[in-house]
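This is the structure I want to talk about, given as structure tokens.
Only one protein chain is missing from this complex, and each of the others stays in its spot.
Chain IDs A and B follow the sequence of writing; residue 1 opens each chain.
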Amino acid sequence: MEKKKGGFIQWLDERLAINALMKIMMTEYYIPKNINFLWSFGVLIMLVLVILIISGLFVLMYYKPDAKLAFDSVNKTIMMDVEYGWLFRHIHAVGASIMFLVLFVHMGRGIYYGSFKPPREIVWLTGYLLFILMAATAFTGYLLPWGQMSYWAAQTITTLFEKIPVIGPDLVIWIRGNFIVEDATLTRFFALHVVLLPLLLIVFTGIHLYAVRIVGSNNEDGIELTKEEKKTKGIPFWPVFMSKEFFVMSVFLIFFFYLVFFQFHFAMDPINFTPANYLQTPPHIYPEWYFLAFYEVLRGFFFSQNLGLIAFVLSMFVAMFLPWIDTSPIKSGNYRPLYKIAFWIFVADFVFLTVLGKLPPTGLYGWLGFIGTLIFFGFFIALPIISKIEKKQIERGGNQ
Amino acid sequence: MAEEEKVTRRDFLLYAMGGWAAIGVGASLYAMYKTWEPLPEVKAQATVKFDLSEVQPGELRVVAWRGKPVFVLRKTPDMIKCPDRTVKDEYTVVIGICTHLGCIPNWEEDKKIWHCPCHGGEYDACGRNIFGPPPRPLAIPPFKIEGNTIVLGEEGPEYKKLMKG
Partner (left out) sequence: MKDLKILAILTVIVLATYIGIEPFAKHEMHGTVPEPDYNYLDLPKVQLNGNPEEGKKLFKTNCASCHGVEADGISATMDKKTAELSFKVVPPDLSNIANIIEPHFFAAFVKDPQGTTKFPKFAMPAMSYLTEVQIGNIYAYLKSVAKPAEELTGKEILNDACTRCHSVRYQKIYAHTDKDYLNDYLGKVPPDLSLMGKAKEHEYLLTFINNPQVMLPGTSMPRLGLSEESATKVVEYLDKIADPHKEQRNKVGFWVLGYLIVLAGLTFAWKKKIWKNVH
């Protein structure tokens, strides 16, 4: 039995160099030992992505991308008629929502421990692009059930493009394929959501992982290991790192499937169980939770629509430039007292903005939203200042 | 000795873990398999009722059953008799799909035969293949007789008798 197995592996190795591949990617790929379970979130993202692709495939088999048929294809055919159709739909909806939780934690880890700093700028940029692609995938996907919330979220967000000078109004009609969000919008969002965006997600995930493999993982202390140090002080990806990953994935799946079966309403808003009505806006519209903070920034400048729009776009992209905004040579937040404080204020502010995004934007809530928006940008403005202070401290030999 | 023990214990756990994971994969594949089953509206089409007394002698009716055409011909006394293929003494009830390559034959009133346009196969008024490439007579669908009504899709005693004979 051993000889036969060895023979087959040898046969594959001569054709695909799998022994070398296994060494490079698995058994001789060393991860620093001083990492915590926040470093497991990358694998969780890939797990959720696979779950979304498979569940997406099965709902795709019964979904009808037509304004007259879409709502019933989801709510009657898939949810009621197809055996276990309800399960695949629940998994897909909850998966999409949970994906952003996992993404935010993964990005938060990167921000706190300085994983965006040299030599990991490309890791950060490809990762950030993946976040934007995932947001686009969620946005296009949300229109597909053609419920009231689906429809009015798409109507509101596409209207924003009208504000672009000169080309705005025509651009919006071009994006929609109609004067309002209609069947043409549905079918093109369907094509993007099912084909183009998943392809781009997979391609850029490949590039992102390649970039990570080249520079190696960061660690809690932000200290770069040499190749020799990695071998002696690190752990091999397989089987050591992956064994922890299997456990983390199992626990995550308990959490995930608990939500899928017993606590899924946060991912399927009741307003979306009413078919889209082009002539009536529901009294409350809001995006899914993961967009609420950015939505609140849009409403934050309540006294100026244009400022709000610019702030909205800025808020979605500013973090991409972190490698050039935060230039302190110290990587890990564990060794940066000032940065640590700014970071936690930013996290609290993000939660603050998220909650406000769900509330009616009037009176006190309007002003709180404005303050929250200022704090959000305040974080990025503070970073160069903190970097300067830290650099001076190093020169004086103070910070260790 | 301790080394071997460690190795086997790790392997046992690995196999237990792998086996348990495989059960999960199996259950997921089962759920996926189930999603391809025909939907309730389709399953409802599985049986179709038809009133035979509606058909005039010499008239051919085509009844849709499970998406397929079923020829119901009420024979006149001068047409071919074939007790081993006749329903309720005077009806030919056959699935209108040519046994050669699946086209739908056309009834030719003057010749009292079915003629398949694809490769020229011919069937008599009892559905038996009489000319051309078709290898077998037209198939008889499972049926049940309830008074004047025929229920296509259910195996009644009359159907079982025809199949035996």
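One rule holds in what follows: contacts are C-beta pairs under 8 Å (C-beta built on N, C-alpha and C of every residue); 3 or more make two chains touch, one makes a residue touch a chain.
None of the values given here were measured: they were computed from a predicted structure.
J.: Which displayed chains make contact with the chain that has been left out?
T.: It touches the following shown chains in the full complex: A, B.
J.: For the chain that's not shown, point to the residue among A:Ser250, A:Thr281 or A:Ser304 touching it.
T.: Candidates A:Ser250, A:Thr281 or A:Ser304; residue touching the omitted chain: A:Ser250.
J.: If I consider the whole complex, including the chain that's not displayed, which of A:Trp289, A:Phe343 or A:Phe377 touches that chain?
T.: A:Trp289
J.: Touch as defined at the start, partner being the missing chain; which of B:Ala16, B:Leu29, B:Leu101 or B:Met163 qualifies?
T.: The missing chain is touched by B:Ala16.
J.: Can you work out which residue in A:Met26, A:Met46, A:Leu200 or A:Ile271 touches the chain that's missing from view?
T.: Selected residue, touching the omitted chain: A:Ile271.
J.: Counting contacts across the full complex, list the positions on subunit B that touch the omitted chain.
T.: Residues of subunit B in contact with the hidden chain: 6, 9-10, 13-14, 16-17, 20-21, 23-24, 27.
J.: Touching the missing chain, which residues of subunit A?
T.: Given the touch definition above, subunit A has residues 33, 36-38, 75-76, 79-80, 86-87, 90, 101, 105, 232, 235, 239-240, 243-244, 246-247, 249-251, 253-254, 257-258, 260-262, 265-266, 270-271, 273-275, 284, 289, 292, 347, 351, 354-355, 357-360 touching the missing chain.
As a convention for this text, only the chains that are shown with their structure count from here on.
J.: What's the distance between the Cα centroids of subunit A and subunit B, rounded to whole Å?
T.: 51
J.: Note which residues of subunit B are touching subunit A in the complex, please.
T.: Touch residues, subunit B against subunit A: 17, 31-32, 34-37, 39-41.
J.: Can you name the residues of subunit A that touch subunit B in the complex?
T.: Interface residues on subunit A, with respect to subunit B: 58, 61-62, 77, 81-85, 87-88, 246.
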